[in-house]
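Missing here: one protein chain of the complex. Every other protein chain is in place.
Entry: chain A
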Amino acid sequence: MGNKETNEKTPIDRNIHTQYDEENDNIETGAFPVIRRRVHKLGVSKSGRPLTHALIVLLCALLSFGYVIQLNNKTSTYETMSEEELTRLIGETSTQVQNLERRKSELTSQLNSLQLSADKQKEAERIASQNAQTSGLLSGRLPAEGKGVVITVDRGSKAPVDAATMFQLLEELRNAGVEVMSLNGVRVVTSTYLADAKGGLECDGKILKPPYTVKAIGDQQNLQNAVNIAGGVGSRLKVKFGSSVTVDASDNVEINETSSPRQFRYAQTVE
């Protein structure tokens, strides 16, 4: 085959090649031979045979008609499918359903874990804000108001009130469960100190002059009792220093003084 094509081409050769090409291009399978038309005289078919012409038109019309119908027949109905096709279809569909179910359960568990963690986070946030409030009040970072008492201690007529007694008053109030208190405009927190100073007391670096006003938020009854109890700090103030002590219960004690948070130099939280 290849040899023949490499030969030089004369007009005669070309005819031969055409002949060979025809042979080579013939892809009829041996098993299904095309029926040969019998050779017949030219012109016979062209001359009018109206019946066969009509038949040709009809057949071609049928062909394209069927083609278009088949094109429009998009709804591949299951009715025409064979049994095995239907079985295969059911199998495929059920496999798909299983896959989707598995996917769904995966996503559901994912959703659940996400919701769980979201809940946890919300809870943690709630606790954190609660903690922030509590510690803010404890450390004196936040102003506070509420039920409590206002204690006024006058200048002592016998002697000036000393720091130890004043500190005892504060301690008594603490024992009675005071939540927030202040002394003459100084917020009393855990690190607050009291010292004697000229003409008064020194509290957290501020000089306080009498009369001393202690604002305390807590259970009114307990606080009053803590001061007025017989032999307590109230009577000690009266007896020893000659100062009058008044305890006024108030439903709305406002403590607007705040103390700036301490900077810790040595203490570190344990991780």
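Quick notes
Here is the rule we go by: a contact is a pair of C-beta atoms (placed from the backbone, for glycine too) under 8 Å apart; a residue touches a chain by one contact, two chains touch by 3 or more; residues count from 1.
By definition in this document, contacts and distances are computed from a predicted model.
The listed options are "Small basic protein", "ATP synthase epsilon chain", "Gx transporter family protein" or "FAD binding domain-containing protein", and the UniProt record of the chain not shown names that protein "Small basic protein". Within the complete assembly, A:Ala61 is the residue of A:Ala61, A:Ala159 or A:Ile229 that touches the hidden chain.
Although one chain is not displayed, its contacts with chain A can still be listed: residues 14, 18, 21-22, 25-29, 32, 34-35, 37, 39-40, 42, 44-45, 49, 52-53, 55-73, 77, 79-80, 82, 84-85.
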